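First comes the structure, then the notes that go with it.
Every protein chain of the complex appears in place save one, which is left out.
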Amino acid sequence: MHWVVAVPMALLALSCVYPVFFTVNNALKDNKGYILNRFGIVQDPSVQNFVDAWGRAHLGEYLFNSVTVTLGAVVLLLLTSSLAGFALAMLRFPFRRVLFIVILASLMIPVQVVLVPFYRTMMGLGLINTRFGLILAYTAFFLPFCVYLMTAFYSRLPREMVEAARMDGATLLQIWWNIMLPMGRPALLTLGILNTLYCWNDVLISLLVLQKERTVMVGIAALRGEYTTNVPLLCAGIALAAAPIILLYIFFQRQIVDGIAVGAVKG
Amino acid sequence: MSQIVLNNLSKRFAGVEVLHEVSLSIEKGEFTVFVGPSGCGKSTLLRCIAGLEEITSGTLDIGGTRMNDVDPAARGLAMVFQSYALYPHMTVAQNMSFGLRMAHRPKAEIDAKVAKAARILQLQPLLDRKPAALSGGQRQRVAIGRAIVRDPDVFLFDEPLSNLDAELRVQTRVEIAKLHQTLGNTIIYVTHDQTEAMTLADKIVVLRAGRIEQVGTPMHLYDDPDNAFVAGFIGSPRMNFLAANVTATGLQLGQVTAPLPALATTLAVGQQMQLGIRPEHLDQTDGVRLPVTVEVVEHLGATAFVHCRLDSGETLVAEQRETAARPGARLDLHFDIARARLFGTDGARVR
Partner (left out) sequence: MARRSEQTTALLFVLPAIAMVGIFRMFPLVWGFLLSFTSGDGQGGSVWVGIDNYRQLTTDTAFHDSLINTAILLATLPVWVMLPLLLAILIHQGVPGGKLFRAVYFFPAVLSAVIIGSIFNVLLRYDGTINAALGSVGIEAVDWLGSGTTAMASLIAVALWSTFGMSVLIFMAGLSTVSSELIEAARLDGAKPAQIWWHVILPAMRPILEFVAVVTTIGVLTSMFGLIYVLTAGGPGTSTTLPEFLIWMEQGKMNRPGYASAISMVLFVGMAGLAYVQIRIMSRNANG
């Protein structure tokens, strides 16, 4: 009876990885090879499509943009959320609870809802078409969940840790940098990986903010329009753009799984 | 002049007063223990002295300086926390030197102070370990080491032994007593365990519900408690309390008549009282005779606790060195009335 359900489940699993095989397999063919033999395994593999995608289709540049913006946004997200989480979880100050709710409440405002005024705000601040602007935009939209998770994580640590450091004469800033950041490592690692996924995969905010330069996902979307008939080249581009994420998935699967579960089940 | 002076110190949390006008003086070099049941405010009082809680009203002076609004680190104190609060990502040496490093002290000074504290506490072989690799007792010593490195005028201990197992607790208690003899600093120590208070303290402060019940040396509190609460809290097993009725000739305890102890107060005939008798004083062979029925006998080797019931239904515990008592048997207990203590029905001591 187990095998009766295991077979359809295995087929479903196969469907989840087949597209990767399809993409890589076809990226190694030339266009003629693809049209003549769409499903077969590549006969004489060539990396020419990857070279073309990297250079002629500018994916190299786009990848560089994505790396800069993703790194910048993730670092900024981790610093601001851990700082805020430390204060919200460990310190006593007026409006603490209100501020926590305000940050959570901004989850009610996805980017679609403020598309026009958000664009105008960015324009007014001179942030349109700058990578720094995109970094700030990602930080603003992915921050509430990070603050939520850091606050929840820190509030489970003993407050005596902070008090001991206070008795030792450390300032709050020193306590944050020397104690809270290192102690927040598991949560920060999870958030770092999740937000790398979100920033790298985003297309809407990037499309809105970076109109001259492109991030790699916007680049892939454009590539699809420009090279409609050259499927192998498109596949090579897709493989390049997805490779970092696939590596992240392979190496940090546990952290990703934890990060997603923690939002739902109190961890 | 006293080193630490609390004057009418009160603390309110969200409108609830947890400390009521506490006044207390602590002398230099004194080992003072705050003791009381949980929720009595002893930890809060310690934290007010440490500066971890704001003082709502009243004053706190340390070394002659008003400390109400002074930063915790600037009060010349060091604290050992109940959970030890060691930083898990730092080695023992880094834990101990944290405060000095944050203050950007010269490396030579830091190394010298850590080495000295490590020597006092025999922590040298553990300096490069992380807290996770230490036993409970070792962590406890690191927490004390961190306090020593600060070279404070006053050590604060917040229930430092409560996370240790029974055997280690006794051992560490002795070490803390030795440490006090070696360093000679003022120590304020919070515990709910009266044995720790009795064995360690120069001065015990008994607290209940945010008020000081009595202050004194261990033997003073044991011999001359101000009220039934202190009498019951200090000493183990706790003092027995029997209902007593003042008659023309003495005290009526159920069917037993006892003479009145020597008192400065004159009692009215018919007045209701409580007579307190410590279990260890119920091992006499003469004096007032209490006929009882034995219910349970707990043999501890050197002594035995005999749990008995009086004919009036009241229960009491007697500590006896050698006993032939068997459950269900009748037994006569004797005590010296001069060692008993008399309390009013409100708990106040009648002297």
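We call the chains A and B, going by the order they appear; numbering starts again at 1 in every chain.
In this section, contacts are C-beta pairs under 8 Å (C-beta built on N, C-alpha and C of every residue); 3 or more make two chains touch, one makes a residue touch a chain.
Worth saying up front: this structure is predicted, and the values here are computed from it rather than measured.
Novice: Which one touches the absent chain: A:49, A:65 or A:151?
Specialist: Result: among the candidates, A:151 touches the missing chain.
Novice: Sort through B:27, B:71, B:111 or B:223 and give me the one touching the missing partner chain.
Specialist: Reading the full complex, the residue touching the unseen chain is B:71.
Novice: List the residues of subunit A that touch the chain left out of this view.
Specialist: Counting over the whole complex, subunit A touches the hidden chain at residues 2-3, 5-6, 9-10, 12-13, 15-17, 19-20, 22-23, 38-39, 80-81, 83-84, 86-88, 91-96, 99-110, 112-122, 136-137, 139-141, 143-144, 147-148, 151-152, 155, 162-163, 166, 171-173, 176, 197, 200-204, 207, 217-218, 220-221, 224, 231, 234-235, 238, 241-242, 245-246, 248-249, 253, 256-257, 260-261, 263-266.
What we mean here is this: only the chains that are shown with their structure count from here on.
Novice: Give, as an integer number of Å, the spacing between the C-alpha centres of subunit B and subunit A.
Specialist: The separation of the two C-alpha centroids amounts to 56 Å.
Novice: Looking at the complex, which residues from subunit B come into contact with subunit A?
Specialist: Going through subunit B, the ones touching subunit A are 50-52, 71-74, 77-79, 81-83, 85, 87-89, 98-99, 102-103, 146, 150.
Novice: Any idea which subunit A residues touch subunit B in the complex?
Specialist: Interface residues on the subunit A side: 158, 160-161, 163-171, 174, 178-179, 182-183, 185.
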